[in-house]
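Removed: one protein chain of the complex. Kept in place: all other protein chains.
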Amino acid sequence: MENKGLHEECGVFGIYSMGDIEKIAHNVYYGLYALQHRGQQSCGIAVSDRGVVESYKEMGLVGEVFNDDTLNTLKGQMAIGHVRYSKASESNNENSQPLVLRYSKGRIAISHNGSLTNAEEIRNELSHDGAMFQTQTDAELIAHIIAHQRLLVHSVEEAVINAMKKIEGAYSILVMSPQKLVAARDPLGFRPLMIGKKGESYVFASESTALDAISAEYIRDIEPGEVVVVDKDGLKSYKNNCTGKRGICIFEYIYFARPDSTIDGVGVHDARLKAGEILARRHPADADMVIGVPDSGLDAAIGYAKESGLPYGTGFVRNNYIGRTFIKPKQSERRKSIDIKLHVIEENVSGKKIVMVDDSIVRGSTCANIIRELKEAGAAEVHVRIASPTIHWPCYYGTDIPTREELTANHNTVDELCEIIGADSLGFLANEDLYELMQTEEKTFCDACFTGNYPTEIKE
Amino acid sequence: MENKGLHEECGVFGIYSMGDIEKIAHNVYYGLYALQHRGQQSCGIAVSDRGVVESYKEMGLVGEVFNDDTLNTLKGQMAIGHVRYSKASESNNENSQPLVLRYSKGRIAISHNGSLTNAEEIRNELSHDGAMFQTQTDAELIAHIIAHQRLLVHSVEEAVINAMKKIEGAYSILVMSPQKLVAARDPLGFRPLMIGKKGESYVFASESTALDAISAEYIRDIEPGEVVVVDKDGLKSYKNNCTGKRGICIFEYIYFARPDSTIDGVGVHDARLKAGEILARRHPADADMVIGVPDSGLDAAIGYAKESGLPYGTGFVRNNYIGRTFIKPKQSERRKSIDIKLHVIEENVSGKKIVMVDDSIVRGSTCANIIRELKEAGAAEVHVRIASPTIHWPCYYGTDIPTREELTANHNTVDELCEIIGADSLGFLANEDLYELMQTEEKTFCDACFTGNYPTEIKE
Amino acid sequence: MENKGLHEECGVFGIYSMGDIEKIAHNVYYGLYALQHRGQQSCGIAVSDRGVVESYKEMGLVGEVFNDDTLNTLKGQMAIGHVRYSKASESNNENSQPLVLRYSKGRIAISHNGSLTNAEEIRNELSHDGAMFQTQTDAELIAHIIAHQRLLVHSVEEAVINAMKKIEGAYSILVMSPQKLVAARDPLGFRPLMIGKKGESYVFASESTALDAISAEYIRDIEPGEVVVVDKDGLKSYKNNCTGKRGICIFEYIYFARPDSTIDGVGVHDARLKAGEILARRHPADADMVIGVPDSGLDAAIGYAKESGLPYGTGFVRNNYIGRTFIKPKQSERRKSIDIKLHVIEENVSGKKIVMVDDSIVRGSTCANIIRELKEAGAAEVHVRIASPTIHWPCYYGTDIPTREELTANHNTVDELCEIIGADSLGFLANEDLYELMQTEEKTFCDACFTGNYPTEIKE
Partner (left out) sequence: MENKGLHEECGVFGIYSMGDIEKIAHNVYYGLYALQHRGQQSCGIAVSDRGVVESYKEMGLVGEVFNDDTLNTLKGQMAIGHVRYSKASESNNENSQPLVLRYSKGRIAISHNGSLTNAEEIRNELSHDGAMFQTQTDAELIAHIIAHQRLLVHSVEEAVINAMKKIEGAYSILVMSPQKLVAARDPLGFRPLMIGKKGESYVFASESTALDAISAEYIRDIEPGEVVVVDKDGLKSYKNNCTGKRGICIFEYIYFARPDSTIDGVGVHDARLKAGEILARRHPADADMVIGVPDSGLDAAIGYAKESGLPYGTGFVRNNYIGRTFIKPKQSERRKSIDIKLHVIEENVSGKKIVMVDDSIVRGSTCANIIRELKEAGAAEVHVRIASPTIHWPCYYGTDIPTREELTANHNTVDELCEIIGADSLGFLANEDLYELMQTEEKTFCDACFTGNYPTEIKE
């Protein structure tokens, strides 16, 4: 279910045109549209025409920020874009990306998805050396380090490779130098980033669905630690920082990414189906119907239904028109619906024993509300199945998980939690199920929020 | 599937407060939000405070048009609202509703859903008597007739009852006079309209889901031909124009209404499920998976899967962020996706024999595009099942069906059509199946677009 | 001085193109820009292309409401526009003009400047015959009457001529029928209206400066009572309602019109200069400098200076950026400036004996504030000279003068008023001076607000 405040993602998109892309900014626009689910707070596009960089960024959705006129003014042979989510409420757009900075080697533009674990250290170190910052973004820190490195080496790609030795944590970045477009992914590949091709031109995107949006062909995922650079002579890859390890955030599959995307070879829809199937085997239920909580619980519900043989049904209708400008009702006004955004189909759940599948439980309050509404609509029983394990640890890599204090699983057993949320039974995935979900026998993903096993060093 | 240009609906919502509704305009706002799917072009709210009427209406979605300030200026003890769709592209808001008119008895405000079949006659007759019009709406015609009648009788409800003898076709209306709120439905009840109650106050809405949005209790549907009036003494019903006949538009169930609504005792979700079940029996298919075209084909697909025993799956992801301001790609740019709005989950359909359920076929081109995409994504076979009969006749009651010429079913047999759209097999509901779908043995609905049997006289 | 709440004017502009006007809506746009001082609340343009009328109107200034795109969609061979002021604060644009109405003879569009004295009677009579109104404008009443007449006669011009026998008071109107553009002025010509020519095409405007704005040549003023009609065969004049009497509102010269306009043969700037000269003779002062209150007091101040031989100086700077969106300071915050809009040039008035010329005194409070500020800035003496007589009577012809109760001149002698406002001396024009100001020996103007001699019958 969306909007549970678990989200702190961004989406990035970039194109280096070999001369065969008309209206490059329009192409980025369509790419960002397909990535809008990764961030709805602000968005931007920067284009570079032989080092002359123009950018436009604002608070709002892609469709609100850009119009045909704005896109037409953004011309160049390469471009990067960004959609941004942040849990902080911001009225100003200082943190919007792409960031464009000038330094002694010209201009550099950057779009970033992820979260650095040594941001504070870097900021202090750079500050100590006299750096000045105009945003609160990690992107600005990364740009500073790349620029510093660029003064010591002979190319922007070397600068990026060296910079990666100094920054720690999660980052998938796109960087435009005057002549080159560089894409890089941190050594564990926490956040997705992939390469596509449209004609002779190269495209980079956080998710494969964004490549499809401009009819670009998916080529391959950038490897964890890999640096890819495109210039007029084509694409080159540098694997200096590749270690062979992998650590894609499991929440990309459970919640963030669009079901039609494939990341690191694993289909998001497929992973969710599997999660449902495993749940059905691990936590069967005597029920009349399986329903999912829109949108991210739906696919797992289908998997549960398929594996259990129970019929799949629709439990909720989602109001697609609720946007940023929606005036929230006061608490006293809200009784019958969880949220005007989600509404129970009373006739379909009334009198039935229901299996309800959702993606995760953080604090438990949203889940409790949904169950209460189902019961008020006449559901005889509500068996809750969660398509992920219990969450116990904070995330330092960009997923917005609250403190250990606020995580209900740190204070209650599953049985206690079942009672608290008012369910008739409650089942989670086990940590070991994630291997099956990811179709792997090796640990190729990060499950630190479930296990506390952080794949990088975390300083307190 | 939405946006096939089959839509010319509106939604209405009204409240008469017995003094226990705070912020009446905010309540209408939430009601209209829940009816937004019935019209996205313009919206408005009129409030009446003992005959002093204030209104605000603009082009745009409910969330774009209203903010807290605007709503706070709209105070009164009764209020009506309207969301409007029109197939004409309009930049001006002259046709936005509610309409507010002044005449010798004071002010009258009106919201209308439907389409009159004798609008031209009425307009000519009124014009001949000197009437002047400022909009192109049927609402204005109805208001004129009610006002004329009001001069001859002793109450606004009598005026409405008499006016109904002069207007023909489809109309569900809400009318505010200085002291009363009147709701009426045409003698066949083509369009829905129902009564709810919140505390001591009365609420009217096109769909039950809008009652839920403000936690109002559903009381009952207004009967075809019934006039209901609320004033400080409570609610009265007048059945002078009731004939016992019924003719709710079948497309309300197939396409227009939200699945969580119940209209005239029949659940929309339930009707769609049934449509899928009937299809499964009438047109079985040897397939691996059943998918629906979002959003209106999904429920029928679930019904098909359930009845056939085939697994239900997700074929498409819908981009919820595509709004009015979306810059459409040029034809040359569009290749891989039907529309950036709908995207195939390639991994889930690849190699499979698919049953694809959609709500209806009008011209056939959208369906053909979707099938092509499924095939390009690797679907082995695509068996199309349509949750309604073949459409042969235009609609005069407000459903935007094109001329007979443009309806593909008038030029092709089902087999020819199957070939044209590139399906491996194609099946529709039969006309007689609609009785089962509607859970009735009598003809309680209008199926003129399928059969040509118009339930009212249509003058050429 | 502006914004003293004395203003209830509008401006009208129209073009009938003989085929030689490109972008007719753009031309109306420039005309309205030049008339913006006559109304800043809402504006609109309607174009007619052989009976097909399109219009666009909104709250706001001409430059806010229209952009190139909007203007480009408004195509036709004739067009009318309107700028509107109203003392009521309105958030909705229902009263914006031009009004476009449909009746049995097709569409009619109307722009109106003035105020009917029998509006209530007409509204009642029309209502009694079943008319319905959607606005509070006199324009709607006039359109109804013209339409009624049109059913009885053979042309729109005859209809206008007959309608003028039913409506009383002040009106300068532009009316578009499917084939013709009609301009008419009430029998006393309270409000200005003039004819211009651009190439072969005819132009109508409230003021000559608007003709200049599109490089149209001034031809002549429409006579009081005259009806002028333009169609493809050219211009015809009908003087059926001409009586030879004249009654142009004297406040058009004193306050409303732009100084570069000439109305009924008298230059506005010239009239104001003369007012100042007469004041200098009638109320000389022993002073060091003459200043005017911007903008409408400046020209009279120049006249006073010239006639008296005293030097002319600048007393105030006006902030041109204060618009509709300005956040007014709370009373407690306002001390040193009359209004942030007007600021005393301290160094220029300090220590001097000042003659300060303003256009009129209604309640006296604004004038008192200005005098106080001049004194605080060090002015040794402030001798106030008012370029109009004392106001004693309300206006029924469109000038927003408050009730007799609120008019300070009804409660105080000039000497008392002088003391109240804190002036060292105070002088007004005498009623008989207006003849000299208007360069006439006959009564060709309306001075009812000064004398109570209303040139038409006023029913209580």
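Think of it as A, B and C in the order they're written, each chain with its own count starting at 1.
What we mean here is this: a contact is a pair of C-beta atoms (placed from the backbone, for glycine too) under 8 Å apart; a residue touches a chain by one contact, two chains touch by 3 or more.
Just so we're clear, the structure is a prediction, and the values are computed from it rather than from any experiment.
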Answer for the absent chain's shown contacts is A, C
Option from C:19, C:63 or C:234 whose C-beta touches the chain left out = C:63
Among A:127, A:240, A:365 or A:413, residue touching the chain not depicted = A:127
Taking the full complex into account, find the residue in A:55, A:388 or A:456 that is in contact with the omitted chain.
-> A:55
In the full complex, which residues of chain A touch the absent chain?
-> 54-56, 70, 73, 91-92, 94, 99-104, 124, 127-134, 143-144, 147-148, 151
Residues of chain C in contact with the chain not shown = 26, 29-30, 33-34, 36-37, 40, 61-64, 66-68, 71, 209, 212-215, 258-260, 262, 267, 269-270, 273, 298-299, 302, 305-306, 311-314, 316-317, 319-323, 325-327, 329, 333-337, 340, 343-348
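The rule is short, and it goes like this: only the chains that are shown with their structure count from here on.
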Taking all residue numbers used at the chain A/chain B interface, answer same if over half belong to both copies and different if under half do.
-> same
Return the distance between the CA-based centres of chain B and chain C, expressed in whole Å.
-> 48
Expressed in whole Å, how far the mean CA point of chain A lies from that of chain C is 60
Which whole number of Å gives the spacing of the CA centres of chain A and chain B?
-> 36
Residue numbers of chain B (touch at least two other chains) | none
